[in-house]
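Heads up, this is only part of the complex; the chains shown haven't been moved.
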Amino acid sequence: MKYSFRYDYSEGAHPRILERLRETNNIQQSGYGEDQYCDNARNIIRQLIGNPDAHVHFVSGGTQANLTMISAILKPYESVIAAETGHIFVHETGAIEATGHKINTIPTRDGKITINGIQKVLDEHTDEHMVLPKLVFISNSTEIGTVYNKAELTLLSNFCREKDLLLYLDGARLGSAIMSADNDMTLKELSSLLDSFYIGGTKNGALLGEAIVINNPKIQEKFRFHMKMRGALLAKGRIFGLMFEELLKDGLYFNIARQANQLADKIRIALAESGYSFFTQTTSNQIFPILPNSVIEKLSKDYEFYIWRKIDDQNSAIRLVTSWAMEEDAINQFINDLKKAR
Amino acid sequence: MKYSFRYDYSEGAHPRILERLRETNNIQQSGYGEDQYCDNARNIIRQLIGNPDAHVHFVSGGTQANLTMISAILKPYESVIAAETGHIFVHETGAIEATGHKINTIPTRDGKITINGIQKVLDEHTDEHMVLPKLVFISNSTEIGTVYNKAELTLLSNFCREKDLLLYLDGARLGSAIMSADNDMTLKELSSLLDSFYIGGTKNGALLGEAIVINNPKIQEKFRFHMKMRGALLAKGRIFGLMFEELLKDGLYFNIARQANQLADKIRIALAESGYSFFTQTTSNQIFPILPNSVIEKLSKDYEFYIWRKIDDQNSAIRLVTSWAMEEDAINQFINDLKKAR
């Protein structure tokens, strides 16, 4: 059995969540997210982000969060702007288009969107023969492991407000982003710059589940109708509430995200010490080292990971992802094997 | 705190499932339903239904199962036929229409579809100015608690094949249907009459999850693309596999469904003994007694349930739903209170 760095969802949930499931199992609760645990989780989130008027909803996965939120925001002829590396553009099987909306893309080196990129899209869309760009989609951390800092996000946010665009953040790996060395924002500061975002549970301690936060009152209305219509309103929504309550009530979410980042740091340092360069510079739980194909081949015998991209005839970038659930021993073993594989 | 007969998902999961979650928590598995537990569950299901070539997929809820399967089957101009009481027509916020498809309805007294009803729809749809009915949707047990017997389902199935229609069964409460006194089919016999159906987990022991079975090879192709596109392909799909494996490997699923039905039987008998009649005659875990409004008012102080429908100025039908997780004591208490409320 190979050890997997393929993604950060190879294991189950944080033990405290399993324990809590056990404790609450026989207690009757209302269905569809109208239970006590969801209420508790909503209140904790509103407090964490400093917005008592935020609407908070729980859905089972990231694609579901994105397609439900984006299709709820946009009018039929409106489009969403994303980086060409954006998850909604590349890895969601046309889920956004399936709700009827075009994605306008922006070229990017580091997975981040710039206001110049957005402006170029706006300049090209001038009349009713083209879609009307209305929403900017970003991920944090991005699909290639980078992280927005406060200056970047503030610039984006101000630009969007000025241009009557909305700003939505895919936080599948928001824990790792917040706890990364490149980050200089609190969750509260980040939230204040966004019309909507989601806090990813699946990749940071939960069995499943993402918490959608809607700050902008204009897009809060009747979101539960959208959820039900898209198949996202679960009967036992209580489990989402329970998991987010447990993860967020005392900082567990951030602590385990830090753990994942620290495990990534160990690998990053070992890679750098071995003289390898990186496809993107990251401080989150995703690492994209460029390795000789011979090294990749050797590592592949005992480890699973994505071959991200061919760099040249001798070298490729791979993707290594760490999770809070990984054991330090396994990381050390990998580092040893990495050094031997040279 | 009132005791709830509102639905069969007021509690958590069967304890064996929680235990299994704990046991397997640290074991790395592939994502997106390509793990070992899902494989095991698929094999168990294929064996139970006697179809080694069936495709089996797991999704998080019933609306998601319905919208993903139905939109995968139909061409853009094709429609689905359902009873006017059908869940997809009444209680899914237009989820099927949101994928672009019309639902043709059939009037029904008992929640079941007849071939006469289908033939009438076919007769009315004659050319390209109307949709082309292609799929028949049934629920078992139905939305009003009734159950198809083998003769009825065989007639439907043969009729559909003759008319080039496909037959799909919503099995949100399939466990209760199979274990009800009105049923005379094994799961295997039922499956052999259907092009596709789903085995409901949420309402019978799981935390969440439905197992979609596709028997007809013509509609098996590339279903995972549909799932991903609709937001139904979960990263930690392992939890679905684990739950269905546990529920189905030794009959737990059917045993707890029988339990729920037996609890319903107790209430049914007490109601009949008290001289009340029923809106629909059921042997599954849903009961629709007609009660004087004064009785309903008294019961409402301590119990939660749906007021199903006004019958006349003095009486209304209510819905009581039992679950495997309910305690016999609570049922006895309810029966006592029922008798006192006369």
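Order as written gives the chain letters A and B; numbering starts at 1 within each chain.
In the analysis below, contacts are C-beta pairs under 8 Å (C-beta built on N, C-alpha and C of every residue); 3 or more make two chains touch, one makes a residue touch a chain.
Just so we're clear, the structure is a prediction, and the values are computed from it rather than from any experiment.
Of the identical protein chains in this complex, 2 are displayed in place, while the full assembly in this structure file contains 4 copies of the same sequence.
The rule is short, and it goes like this: only the chains that are shown with their structure count from here on.
A straight line joining the Cα centres of chain A and chain B is 33 Å long.
Of all residues in chain B, those touching chain A in their complex are 1, 3-4, 6-7, 9-13, 15, 18, 21-22, 24-31, 59-68, 92-95, 98, 202-203, 207-208, 225, 228-236, 238-239, 325.
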